[in-house]
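Here's a structure for you.
A protein chain is absent from this complex, but the other protein chains hold their places.
Order of writing sets the labels: A, B and C. Residues in every chain begin at 1.
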Amino acid sequence: MVLRVAVAGASGYAGGELLRLLLSHPEVEIGALTAGGNAGSKLGEHHPNLVPLADRVLADTSVAELSGHDVVFLALPHGHSAAIAAELGDTVVIDCGADHRLNDAADWQRWYGGEHSGTWPYGIPELPRAREQLLGANRIAVPGCFPTVSSLAMVPALAAGLVAPEAVVVAMTGTSGAGRALKPHLLSAEVMGSASVYGVGGAHRHTPELIQNFSAAAGEPVQVSFTPVLAPMARGILATCSAPLRGEVDADIARKTYLDAYAGEPFVHVLPDGAWPQTSATLGANTVHLQVTVDADAGRLVAVGAEDNLTKGTAGGAVQCMNFALGLPETTGLPTTGVAP
Amino acid sequence: MVLRVAVAGASGYAGGELLRLLLSHPEVEIGALTAGGNAGSKLGEHHPNLVPLADRVLADTSVAELSGHDVVFLALPHGHSAAIAAELGDTVVIDCGADHRLNDAADWQRWYGGEHSGTWPYGIPELPRAREQLLGANRIAVPGCFPTVSSLAMVPALAAGLVAPEAVVVAMTGTSGAGRALKPHLLSAEVMGSASVYGVGGAHRHTPELIQNFSAAAGEPVQVSFTPVLAPMARGILATCSAPLRGEVDADIARKTYLDAYAGEPFVHVLPDGAWPQTSATLGANTVHLQVTVDADAGRLVAVGAEDNLTKGTAGGAVQCMNFALGLPETTGLPTTGVAP
Amino acid sequence: MVLRVAVAGASGYAGGELLRLLLSHPEVEIGALTAGGNAGSKLGEHHPNLVPLADRVLADTSVAELSGHDVVFLALPHGHSAAIAAELGDTVVIDCGADHRLNDAADWQRWYGGEHSGTWPYGIPELPRAREQLLGANRIAVPGCFPTVSSLAMVPALAAGLVAPEAVVVAMTGTSGAGRALKPHLLSAEVMGSASVYGVGGAHRHTPELIQNFSAAAGEPVQVSFTPVLAPMARGILATCSAPLRGEVDADIARKTYLDAYAGEPFVHVLPDGAWPQTSATLGANTVHLQVTVDADAGRLVAVGAEDNLTKGTAGGAVQCMNFALGLPETTGLPTTGVAP
Partner (left out) sequence: MVLRVAVAGASGYAGGELLRLLLSHPEVEIGALTAGGNAGSKLGEHHPNLVPLADRVLADTSVAELSGHDVVFLALPHGHSAAIAAELGDTVVIDCGADHRLNDAADWQRWYGGEHSGTWPYGIPELPRAREQLLGANRIAVPGCFPTVSSLAMVPALAAGLVAPEAVVVAMTGTSGAGRALKPHLLSAEVMGSASVYGVGGAHRHTPELIQNFSAAAGEPVQVSFTPVLAPMARGILATCSAPLRGEVDADIARKTYLDAYAGEPFVHVLPDGAWPQTSATLGANTVHLQVTVDADAGRLVAVGAEDNLTKGTAGGAVQCMNFALGLPETTGLPTTGVAP
């Protein structure tokens, strides 16, 4: 199988990571590359790492450019994907944006504003029943980078009823997660040597997505307190998640629950007993590293997950979904070993 | 007043920070500088920033060397301060180690092992009733770096009864907090570009100190789930703290409670509404920056604090206590503006 | 003496560093704070570290606002200082910009374009004969951050005739040296974990200033190959300088030349034999750390200097010049110990 693949939003960080992965994907031929404000410039100006595509000139993002491909990845600001997808017929459209992640139109209205453009199959194959939706799908919503790792970290405990439906998630992220927009607080001199918080008190747009995933797993509404932290690193998310224990749960039970939940998963690794995740071990890889324990004194289960926000958290997860939806081995073309140290 | 001051453990990070601050303290004359394994070497080999003391040769840490000073700062591994302090009579002894922080001998036994050497007045002047203990004290226990900022972040809410006694603290720290011991996970190639967790599930030794401070403020036992995160930066702690709301509390009530609690405090700054702490703003300064809000959906109060772990979190806090105990203006010689960006 | 001091360009990095230093200067009272596009906003929005000034509202940069002060610091884009200074009469005007650094109008025309607005006394007091020009001056040109440390590193060798007039300077800089403008290559995700060059081949505007200083010291024209390197750190310059040896020079002669050149200088430290500069030792301090040696095989003298680009390289050097020009002890209010680690 050779898939002809287009990437819209190729000059941004998600677009660049998609192309890095697609360049080494054995079943992919790279087709149209489009951009918004950067249309007309060469890809190499934006992604000096992507040498084989350095001279490709970015086209304007339009249906005309994106038509005629087997797969189209959209890495656009939210609100742009529905109109494009509507014109792409049977093409597999994989949206790295937020537009089709939320089930509830009222949630969309509250968090993003405007009319909801509908819900697509949700791209975390490792979640319960997710592959049923994804197999053969021609529309896929790639999850947010925080929800990917946080859901993989909390869902087994919630699904198994080990914890009460009140989770606290504090997640450190590298700054590539904020994209390439020129904002003062993302200047290197502001970020290096410093940690800061933002979106505190439930104000981050990934909150409803966390609630949706956690509640689906628990079978009841879950309250989620989510705090993102900007860390001085380019890539990586470390999500520290906890919830009150429900009943008699010790660390062994918790670990066994997680090992069972992810048995056979090629990208989710429950670390050996005593080892804890570090983001560098996942850098550039489509993996999530997890560990879980129980704090008996505090009465809480604590689970920690690490991922590369651009790989498993965005572009790698997107390629994994493409592979699965189209019947390729899910691991095709996806690195499983991080670039470390 | 000119105080003659000695520093034991001068070659470590806490010792170096003490000397940086003492060098610009107008009422201090620097006396003996001692070390363990580094005795006999020059201070400049360990702290190239401390140019005025570069040629000072470190003596062996001993009662003989430390006697005859007005103030002795101890920056030693735990377990060493009691024997030294016992021989120093009326000298003001300020212990940056853990030995005299915990009230409960059983806690000491559980977390550190061996016999407890007693409790000293606890060095966070901004906590309720702390100054009563510190005024005129000649033995002072400097708190841990995590408990300093976390306690200042949570105590007002606990003391005012705004929250239930179940706190979650996730705190990012720069690696200087781990000291200067040569450990593989502290090598720069391991740390840079990566975030990692340690001491998860209530295993970090600062946990009982957090419980002690939080419970004292709440007037009832508080459960504390504490997770420290190693961040790729040299200095700084960002503590993200939350607890379930108790009763009708909104963001305004929360902020007013904190503004009132720290009115007139020269080193604790509740930031303007909408601004959130970043560690760089406190770098090298004896300050804690705080903000608080309410997450109505999650039903939690969220408070975040930033400090420099070596300054307000250790050496600066120690000098502040010295100033206060000896009747000097509390701010003498202590920077209040961070080195940023 | 209490000096009333204004800062124009207070929202930028140089302006912020000036204020950090002036806040702890015992003879200074801070007057007007002005800005360009940021006029009308509060200083605390731009410099969260400067808590004591957080609520000061920035005025528009204008002669009216800046009049009536003893000293005015200008931290403006180049081309703006001459017109302002012309209206400030006897006020001491200290320009952190480039406008009055170059002696030669043709150099100005070539490197900056437009008409040269004249040369002011040049603010590196430690250079030969510099203090003659600075004493009592009411107009002072603060040097560029690269020329400060590079000149202090190379001038003793050039002045003593130890080297031929062909110098190579490669200098790593933290990104605060590029200021606060929103440029894609300064985004944190681009900078962290990466080193890059710019202005290669003699294209950086500090080149003519280096040539001017080196040539003045050598008493003959010096060719200078200058390459700036962007390093993943917020502050600091490490300048590696070399030139071909002239005659019989060994490392001892080189070191003695430098020790003699800077004997008695409070801010320039020739390190102990065998020790080499690191930028962290100068962080936030008004110091330059130097070392020099001879590479007999390569036939070159190699000198390395470290500074904080915002402190000794800009704002600290500016305050030092103010002190000296006005007859205060040169070290008044200026830190000599870096914040390290």
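As a convention for this text, contacts are C-beta pairs under 8 Å (C-beta built on N, C-alpha and C of every residue); 3 or more make two chains touch, one makes a residue touch a chain.
Quick caveat: nothing in here was measured; it's all calculated off a predicted structure.
Asker: Where the complex has a chain not shown, which of C:Thr61, C:Gln212, C:Thr240 or C:Thr337 is the residue touching it?
Answerer: C:Thr240
Asker: Given the contact definition stated above, which residue among C:Ala39, C:Ala159, C:Val229 or C:Ile253 touches the chain not shown here?
Answerer: C:Val229
Asker: Would you mind spotting which of C:Gly68, C:Gly202, C:Gly219 or C:Gly327 touches the chain that isn't drawn?
Answerer: C:Gly202
Asker: Of the residues listed, C:Leu53, C:Val163, C:Leu283 or C:Leu334, which one is in contact with the missing chain?
Answerer: Once the missing chain is taken into account, the touching residue is C:Leu283.
Asker: If the hidden chain were put back, which residues of subunit A would touch it?
Answerer: Output for subunit A: 13, 16, 20, 23-24, 44-45, 47-52, 54, 176, 192-193, 234-235, 269, 271-272, 275, 278, 280-285, 287, 289, 335-341.
Asker: Using the touch rule from the top, list residues of subunit C that touch the missing partner.
Answerer: Listed in rising order, the touching residues are 166, 168, 170, 172, 187, 189-190, 192-198, 200-202, 207, 223-227, 229, 231-236, 238, 240, 242, 244, 251, 276-280, 283, 291, 293-300, 302, 304, 306, 340-341.
Asker: Touching the missing chain, which residues of subunit B?
Answerer: Residues 13, 174-176, 178, 180, 182-184, 186-193, 232-235 of subunit B touch the chain that is not shown.
Rule of thumb we're sticking to: only the chains that are shown with their structure count from here on.
Asker: Point out which chain occupies the most central position, where each centre is the mean of Cα atoms.
Answerer: B
Asker: Averaging only over C-alpha atoms, locate the centres of subunit B and subunit C and give their separation in whole Å.
Answerer: 35
Asker: Can you give the whole-Å distance between the Cα centres of subunit A and subunit C?
Answerer: Going by mean C-alpha positions, subunit A sits 45 Å from subunit C.
Asker: Which subunit A residues sit where two or more other chains touch them?
Answerer: Residues 187, 189-190, 192-193, 232-235.
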